[in-house]
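The chains shown are only part of the set, and none of them has been moved.
Letters are used for the chains, namely A, B, C and D, taken in the order the chains are written, and counting of residues starts over at 1 for each.
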């Protein structure tokens, strides 16, 4: 999975019908120190995550293994909200 | 999913027979501020998107989860047209 | 899918038995203006494409959705020969 | 698979319910000489690997082929702990 921070939202009315009701979040990938890597992805939220939160994102067919994304044309899902990142024994991020 | 802008079209007469009737769009990936990232992809359109529109693109096996791409040798699909991109509380893109 | 140009061929006698009879082409990825991106891939040909032709390449599990690649250890397939690339209303490539 | 070194751990209480009980490790990718490549991934541990160990990481649908990750929204798994890396006849890494 990739580490990311939710920075915004996508609104779309014309889309595949299986996407109705899904929340599309803009996620910028981050390093463990919280800096942005420069890449972003649009991910479906499956855990009620909001703007500003640090999350984990799963991609590919694995993104369809949640209840809200099953069998849908979705290749990225937010499947966890991060509470703590511990690196080399230090908490480098605490929610 | 990736954010992109449709910039053109591919015409192909000699192709896998399952591709008959599909519309192949040239999509350049963009950042949330609308600038191009420098990468592009050829995607099957599943939502009636046209040149100039900002869209979402799903890749991999997820690209085969729409009615028009099911079981076809297609690894990228346009599955949503973007109306609004909201970042940090601001609408950075409105269709 | 990615845009590419076939620049050569791979000969292999010792290979997975499911690959017998498949044609392995060397494809260099290109931009819409025909310049090379610097990356290449070895792809199975499913449409009778030859050296010098501009083609579309599908990757991942989607590469196994053609008659010649089904259930085989193949992750890239040429599934279309490009006739025309139209960008911003101009034909930037015509076969 | 990719070579990586475990440098830390992710704590998450709000996550997809299928992730309950899984151990989420922060893995930085390394070259064969042990230097970091600059990329990292969050991977589920399936072999009891701990911080500081050099491991192999499998991605995509292959990450769901272990007993602990089956059918879960997980796209990266640690499936082996490395004892020795032998390059050009020399043991460049020994655990």
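In this section, a contact is a pair of C-beta atoms (placed from the backbone, for glycine too) under 8 Å apart; a residue touches a chain by one contact, two chains touch by 3 or more.
Remember, it's a predicted structure, so these values are computed and weren't measured experimentally.
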Size of the entire homomeric complex in copies, 4 being in place: 5
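As a convention for this text, only the chains that are shown with their structure count from here on.
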Length of the line joining the C-alpha centres of subunit A and subunit B, rounded to whole Å: 20
Inter-centroid spacing, subunit D versus subunit B (mean Cα positions, whole Å): 32
For subunit B, residues contacting two or more additional chains: 59-61, 63
Subunit B-facing residues of subunit C, complex: 1-3, 31-32, 46-49, 56, 58-63, 65-66, 69, 77, 79-88, 92
Residues of subunit B touching subunit C in the complex: 7-16, 18-19, 24, 26, 40-43, 51, 59-61, 63-64, 71-76
